[in-house]
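Yeah, one chain of the complex is gone here, protein chain that is, but the others are all in their spots.
Order as written gives the chain letters A, B, C, D, E and F; numbering starts at 1 within each chain.
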């Protein structure tokens, strides 16, 4: 049985153009996607470090990756993944 | 298929006049806009650094940009964009 | 089309008298005002630095300004404005 | 038209007796008062610095003041007032 | 007219025995009490500094005091009292 | 009249085996227990410092203590107890 990916949080690097509006737009039209939040962590001269949060009921990582790379971006790391019947946050523990 | 932009967060620089009431007013009448929040980060003698949060069901960035520029302002950066069927915040991760 | 101002946050300086009860009272009776919160940031000998938050469905800045000035106060800055169909806070971003 | 005071936050100094239970009790029976919270900020030998939060639908400051003074207390400052149709907190802004 | 005490927060010192389970149990059976929270701030060799939060619809301070003292404890200070028709917290202000 | 214990928060020391899954399992089957949260504060070579939060409608401390001790653990301190008709947290005050 294959699970359903509900949330992806990606740390990415992308060129200034196309801008994050176009990238959010494209990502949001992928099947299984409910919403996309792109938040800029840092901006250098030609590139920006973007944190991408995607939520939905059946996300496809490879399709997401293709769009980001087609727009000249690269995924630096997958910071969080949520799978299953619903979205949960990581539980705060005394170790954090 | 074109996605729907639900939230824009812009870092802008604007002259003291027209003030942020007039700018918020104008931006709020754009089609697809539900609400506009303009919060002042810093004030210098002649300019103010304004953080503009716009939420709605189908935002048009170029129309927003035109209004800001018509009022003598400039968009320093697009800090956050949300697209899709609803608004989500970026998910807090252990990397933040 | 004219938008509707839903929230105003003002940084003001006012004499100790009349006190903030009278000022809140007067501001709250303006048409379009639902509620007024006046919170004191600092008190000097003769003046107090008051943060005024006004919320409603159709605020008129000039009427607000008149009342504050009639009571001997002055608006140091307009710190936040919200316009549109509802009140939203500024969206916290990684840049804050 | 006279507005309605919905919340008062007072910084007061009071003798140890009568204690804050008696003061809260008396204040809570004033007409227009829904609830009274008295929280002690500091205690010296003979006096205590009490923060008094009063909420209701039509607060009368002078009646409040009389009760506090009848019990040997004094109002050091009025820190917050809310007037209008409902209670709102001050809106957090980038200036805070 | 006598008001109703809805919440009491007491700073107390008590011997290790009887423990806070017995004290919470006894306090919770007083008329007018809905719930009792006893949280330990500090433990020394023979005594513990306990913060006691009691909520209900008509608390009787003297009955509370008797139980604490009958169990060898003492009330160091009354840190917060709420009276009236409901429980409210102290309102956070810019002065805090 | 005997009150009902609704929450217990215990600071405990336990050997690595049996692990906290077995301990949580056993504690959760005690009558009157709704849920058990065991969160690890610190781990040494052979022992771990576990914070145990137990909630329910009629907790029996001695039964809890027996299970912990049967599994080689010891209760270092009872950090919080809630008794009565419902669970309340300690009320944050200006003294905290």
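Quick note on the criterion: a contact is a pair of C-beta atoms (placed from the backbone, for glycine too) under 8 Å apart; a residue touches a chain by one contact, two chains touch by 3 or more.
Source: prediction; values computed, not measured.
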{"item": "Residue of A:42, A:69 or A:90 in touch with the missing chain, whole complex considered", "value": "A:90"}
{"item": "Positions on chain B where the hidden chain makes contact", "value": "93-95"}
{"item": "Absent chain, residues of chain A that touch it", "value": "1-6, 8, 61, 77-95"}
{"item": "Positions on chain E contacted by the hidden chain, ascending", "value": "39-41, 51"}
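Everything below uses one rule, namely that only the chains that are shown with their structure count from here on.
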{"item": "Where chain E and chain F are represented by their mean Cα positions, the distance between them in whole Å", "value": "22"}
{"item": "Contacts with 2+ other chains: residues of chain A", "value": "39-40, 51"}
{"item": "Overall pattern in which the protein chains touch one another (line/ring/star/complete/other)", "value": "other"}
{"item": "Inter-chain touch pairs (all)", "value": "A-B, A-C, A-F, B-C, B-D, C-D, C-E, D-E, D-F, E-F"}
